[in-house]
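Report on the following structure.
A selection of the complex's chains, in situ.
Going by the order they are written in, the chains are A and B; count residues from 1 in each one.
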Amino acid sequence: MDLIRQIWIESGIYQISSGQIAMIAICLLLLYLGIVKKFEPLLLVTIGFGGLLSNIPGVEIATGNGLLHLAYVTGIETGAFPLIIFMGVGAMTDFGPLLANPKTLFLGAAAQFGIFATLLGALGLTELGIMDFSLREAAAIGIIGGADGPTAIYVAGQLAPHLLGAIAVAAYSYMALVPLIQPPIMRLLTTEAERKIEMVQLREVSKVERVVFPLLLLLLVALLLPSAAPLLGMLCFGNLMRECGVVDRLSDTTQNSLINIVTIFLGLAVGSKLSAEQFLDWSTLSILLLGMVAFAIGTACGLLMGKLLNKITKTPINPLIGAAGVSAVPMAARVANKVGMEANPQNILLMHAMGPNVAGVIGSAVAAGIMIMFAS
Amino acid sequence: MEIGLLNQGVTLMLVGMGTVFSFLTILVMAMSLMSSIVVKFAASGSDDDVSPEEVAAITAAIAVHRKK
């Protein structure tokens, strides 16, 4: 009888807390968004399931020697997983459109204003006494505005690990919401005439330029902003493997097996931070709110910079591609393309939008480097 | 002290956006310079060490050897 009693005492029904029930509901929602709504499924499915596992009462899986906790300690605390993902992103990214039209980097720069505005917003909430974020926490929250998952996870892991769950969920959710968040802002800030602007076809980019680019970027980072070197360095390494043409087998593995394996364990490890104590907190609501604001501001700044560039350069620039400067590769570029085609069905902006899109990745990695330098 | 925090935030925003723009401006210039140099000295590339005939011979040799 003692044994039956022990089964009952160790059962989930007996042990479960209301917070865990709420977290299980939230994780099921994340799985729903990932599977049914196809919101960034690679991450929301793995994070959501990791969250389910870590909210099962009385089991050592997200703590101690548990698999999810080991993945967190070895992969997130050390920064290894986001860096390896960034290497994979580099191996999958075609910087050709950016090389063909380097000035789209300015669009990627402008869109990073969302990051710093959000940092300010988080500190403002603190000043108003609503929340109590430190500078490190505010910086980690701001990075959501970079619309770049691995960058957000890397920075949060360094500066505010206790907010990692909320930040990762916010970052991936909003990246998936790009097709809903961006179009109204795009229509508000541009005129019909601007949205109709057709751009000249991009020039061919030679293989040598493609190979030299990652090395050039790495050297500039090394000389000017070493704190951004881990993230951008791995991005450049992946891209060099992709473009150099002599290590295709390494590049293929990086783009497939390696990034997939790391994605699975990254997602589970992030999910292990979805505990009730840390997630069911007003800070999570603030983070979701601030993240939304960050995206909107980033989009708006990219668009305004697009309008400015269009004015001051000779070749026409459709301001819509500025919205792609927030990153969220390749979703934001597709949205720019779609809104452009609504105004002018002959207007295929996709390739032009890929330039600011990948520029946004570089831009937020630079911003991340600055955050890490000052806030840590 | 909270004013101090907000001040820090404003400074960080100004310096941060300044750095992002400066860095990317330098990158734009470096990329343009690099591209113009590359276009001038059109890459000469490198040749393989193994000629097609040799590859054919090797393939034939392997085929003869293994044939299983």
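Remarks
Keep this in mind: a residue touches a chain if its C-beta (ideal position, glycine included) is under 8 Å from a C-beta of that chain, and two chains touch if they have at least 3 such contacts.
It should be emphasised that the depicted structure is a prediction, and the values quoted were computed from it without experimental measurement.
The formula for the complete complex in this structure file, using the labels of the chains on display, is A x3, B x3.
Going forward, only the chains that are shown with their structure count from here on.
Note for the complex: subunit A touches subunit B at residues 98-99, 102-103, 105-106, 108-109, 112-113, 115-117, 119-120, 123-124, 126-127, 135, 138-139, 206-209, 212-213, 216-217, 220, 224-225, 359, 362-363, 366-367, 370-371, 374-375. The residues of subunit B lying in touch with subunit A in their complex are 2-3, 5-6, 8-10, 12-13, 15-17, 19-21, 23-28, 30-32, 34-35, 38-39, 42-43.
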